[in-house]
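Rather than the whole complex, this shows some of its chains in their spots.
Per-chain residue numbering starts at 1, and chain names A, B and C are given in the order in which the chains are listed.
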Amino acid sequence: MPRSPSDSSSLLVMRGIVKQFPGVRALDGVNLEVRAGEVHCLLGQNGAGKSTLIKILSGAHEPDEGEVLLDGSPVRLAPPTAAMGHGIATIYQELDLVDGLSVTENIFLGHEMATFGFSRRAEADRATAELLERLGHGEIRPRTEVGSLSPAHKQIVSMARALSHSARVIIMDEPSAALDHDEVGNLFRVIRDLTSQGVAVIYISHRLEEIREIGDRVTVLKDGRTVAVGLVAKDTPTSKIVALMTGRNVEYVFPPRPGRGAHDGRPEVLRVENLTLPGRFADVSFSIRAGEIVGLAGLVGSGRSEIIEAIYGARRAGGRVVLDGRTVRPGSTTRAVRMGMGLAPEERKTQALLLDHPVAQNITLASLSRYTRPRWLGWLDRRTEFAEAERLSQALDIRPPDPRRPIRTLSGGNQQKAVLGRWLAEDRKLLLLDEPTRGVDVGARAELYALVRKLADDGIGVLLVSSEVPEVLGLADRVLVIREGRIVHEAPAEDLDEHRVLDLVMVSAGQRPGSDVAHPSTEGASHD
Amino acid sequence: MTEVDQAAPTGPRLKAAGPGGRFGRLGEVRHLGLVAALTLLAIVGLVTRPENFATSSNLVSILALASTIGVITVGMTFVIIGGGIDLSVGALMALASVWATTLATQSYGPVVMIVCAVLVGTGAGLLNGILIAYGRMVPFIATLAMMVAGRGLAQRMSNQRTQLVQQDNSLIVSLSTTRVLGLPLLVYVFALVVLFGWLVLNRTTFGRRTYAVGGNPEAARLAGIDVRKHTLLLYALSGLCCGIAAVLIMARTTTGSSTHGDLYELDAIAAVIIGGTLLSGGRGTIIGSILGLLIFTVITNLFILNGLNTADQLIAKGAIIVAAVLLQRRSLKTHT
Amino acid sequence: AGALVSACTSNEPVATQQASAPAAAPAAKDGNDAPGEKVVIGFSAPAADHGWIAAISKNAADAAKQYTDVEFKPVEPTNDINQQISAVESLIQAKVNVLVILPNDGQQLNQVARQAMDAGIPVVNVDRVFPDKLSYRAWIGGDNYGMGVAAGHHIGKTLKDKGVSNPVILEIQGIATLPLTQDRSKGFADALKTYGFKVTAQQDAKFTVESGTQVAANLLQAHKKIDAIWNHDDDQGIGVLAAIKEAGRNEFFMVGGAGSANAMRDIQADSGVLKATVTYPPTMAGSAIKVARLIAQGKGMSDLLEQQVPQSITLASETITKDNAAQYLPLGFES
């Protein structure tokens, strides 16, 4: 590969970039230098300013100060069309697709193939099919409505869209957050393909092992400033990067777990019998004991989230769910909560948060009736409520430590802590955690792991879903491996390693896991 | 994720961040704009009609005019914050007023009439709620159907005639004619409803849940809130307000009629939105809605005092709405 | 001569009938028009979204302008009862000498009119009557029942003369919920009954041109052969006629209502299906202003023997046909 670190011809240079938001100085003099044909990684804690920086590059924000040089000459990148004109394409962190439009239309949105305003649809469809083929996802059909795609496929479409611009610089803001191991490998293949053609890739991720695998050089941001520029990825130890990011030494390790068989005598918190939702999952049976953390491992689309949601009553499914000896009637989250369950859902922003509301109100949302007096009147004792929220946010070390701030202004990791905090206000018997660390930085992760373990030690049962196999293996006591909606293996975490899990998880050789993501829903349609 | 913000789908805002920020302050600042607009209108009143505008009897008249629709606006605020909309309010008020003034009902005396109006309003509101929460109909269509059918039923019950409140039941009329401390009783009813609405919205779990249900129904559901039941209750509450408003309009006009409350739905929705509540739900205040409503009422009063003709009055009203909103925007900007 | 059936079936017990054709110009024969003590006349009417109501407001203003001793104080016209109540309240507060009110609904405005009377401000009630006699000093208005009767007689007689049996007679009302509409329909049905006829179908068209078109277009589909149509209002009649023309139908004749200049011209030209109209003169508003002025100044009507203005004045509804259209044309209001 034509990559030489000595090649000093910088394609893109940013100098002294400042960006001020009302009340926040998101960027405070950031420098960045990117070379042609390299994968330049941008690292930093949640809220460090990574997304803001790349939004300046993509023309979505205008910087307050500083300059951007492309090929040595200063350029103006706003509005987004200008950045595109300069050959800069972006895959945003928040999926930026239009659900109501087809795959093709999303990919060519803003730069449609058209004659006198009329779309040349066949031609665009062909181009789309080629792009998707190149990304290894020929099975996504160009005319499919994007809203019906799984998150992983949406991510692929976003990528295809960036490629459609034939850009010189492609920015990827946490592209792997919605992808599983296999998909990430696929993504890396595409990235290598791009860099070999001289395209520069700016890559953002909180998964440090990915940086090691794909990255050439690393720039680290902290609190809106550059703390390290152009470190060579292969040569810098992870611990050093983490120290640069967080300003302290975080052990990227999991809390110790109680020994094998520690839970044997303890009561069953949850028992699931033959849980079935046709077309999604079938015959799921397992149990969780008090103090136990059970992990669900599987590929994206294997049905883990749906199993969790069915247990919680958010989806109706056949079978039986028993919580603490009592059968849970399906179909009502209200009942599930009353019986002692709690769910930290997969998509924080859409499924858990009231973005405009203060942190405090987000924390107390599920336990409001605790602060009423008298209860039947529903009269809120707001002082007690606030005190409780404050206590929890301190206990969870939510930063900034002001429960009155709208939760929108917090970084992802801190938002996630508030979501967990919601279930700590009241005694829970079972916590269902779906991708609890998605988009959360290393430092915050370690804290979350410790918190979950502590909750378990206090006697709560935990069901954990994560697409990061090491996380499941590191945190859970016992692991259930899910494939195509069925439990295919169950073992204590100590008895498994990453390779073994990946083998179990894979669908029979030759078949792409991605193709499964789309099919069950189609089948479901024809069954009914 | 961009909020699908129906209210302002075009703003080139980023993720609706920005001024939406601080909670308490936002409230205050929003109201500041409305108060400024009201003050401006008052100044216009004082300048153009110095001898009429600021008289206590005129102010009482403004409040009395605002009472009926004001009660409805309180219910509408709940519904809109909860992510819905209620087009049936005017029709439900008419229906309740007709039902309560049929000869049959009137024969039981004023208390039964009041109970009847309130029950009819609440019942029809419940039906709205059932269609929306359990029949999963779009609120706009469900309440539109209710609006149409409600007026039809009212016409049918009243035989398309205006029904007088009979002499025996003049207790109801006394709500409008009896004054305490210079204010007709119906203004007190209005004030009580506003106070009650404010307390429920700001001080009870029901109110808190209303914001959650409107702001992010999925999150509310996953937090264990029974979103459907809550939605049902919101429409019932709006219906209840229509029932109370029916009593007030009976008191004020001494009649029940299928023509009462024509286009109240538009006025109430406009007041709520001018008051800073998002049409997409999850935000808003009772105080804002009431200020919005008062702006409309004062505008009307100024027109009456100045004897503008219909045409000019409409033109001016349109212009004032635009001006008030832009003024409010301005005061928001300078404060963030 | 046309079937001029004078409306003697007034439902007002103390009605004083005016001469058959209203005087075309305000008569200034006597001292009553000479400037007297200054009076402030407050005026409130529904919003003018319609030719007849517009003519009402205009006639009132024109009549007031004739007198140097009258200060005319109209308030914002509105179609919302609640607002009209406030408007009248504001006039009471302004302490006008006399009030002229055309209420959106007489029953609903009764209370506030009563307040005015109690406060010593005489109220002249125009057209839609207050149920409580204590609520007004004088009432002046058209004869809605009589209007229906006139239309019914015209249609009944014409069809009888033609020898039609079981005729298809359609009625297009104005706003169905107004008492005046119900009075008109009752008069119409009663008059038809004397010929052994009845109304085949009835729809309301909200007094607007557009609604007139839509209702008529659908009614024409519902009835393949029609003998006569009575349309309550000449304004909405423009729309009705447009629909008839569009459908290319002419097997029937139509009678209008209210008496717009436009309708009279059509009748005079005898070019289409419109053969007659029954009047409901908006000049009543001008007369009301005159009456209000006299009441405020304590004068009577000089043609009458009484010292005071009568309590009730019902205008006759007249039938205008090709024969007498020319005579009435100056009184027709422009739509």
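In this section, contacts are C-beta pairs under 8 Å (C-beta built on N, C-alpha and C of every residue); 3 or more make two chains touch, one makes a residue touch a chain.
Everything numeric in this text was worked out from a predicted model, so none of it was measured.
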| item | value |
| --- | --- |
| Whole assembly, copy number of each distinct chain | A x1, B x2, C x1 |
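Please note the rule applied: only the chains that are shown with their structure count from here on.
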| item | value |
| --- | --- |
| Central chain of the complex, centres being mean CA coordinates | B |
| Distance from chain C to chain A - Cα centre to Cα centre, in angstrom | 73 |
| Whole-Å gap between the CA centroids of chain B and chain C | 36 |
| Inter-chain centre distance, chain A versus chain B - centres from mean C-alpha coordinates, in Å | 43 |
| Touch list for chain C against partner chain B, complex | 47-49, 57, 73-83, 85-87, 89-90, 93-94, 105, 107-111, 131, 176-177, 179, 182 |
| Chain B residues touching chain A - in the complex, by the definition given at the top | 1-3, 14-24, 203-206, 208-209, 211-212, 215-216, 218-226, 282-283, 336 |
| Chain A to chain B touching residues, read off their complex | 21-23, 60-61, 94-95, 312, 314, 332-334, 336-338, 343, 345, 349-358, 361, 365-366, 368-369, 372, 377-380, 382, 404-406, 408-409, 422 |
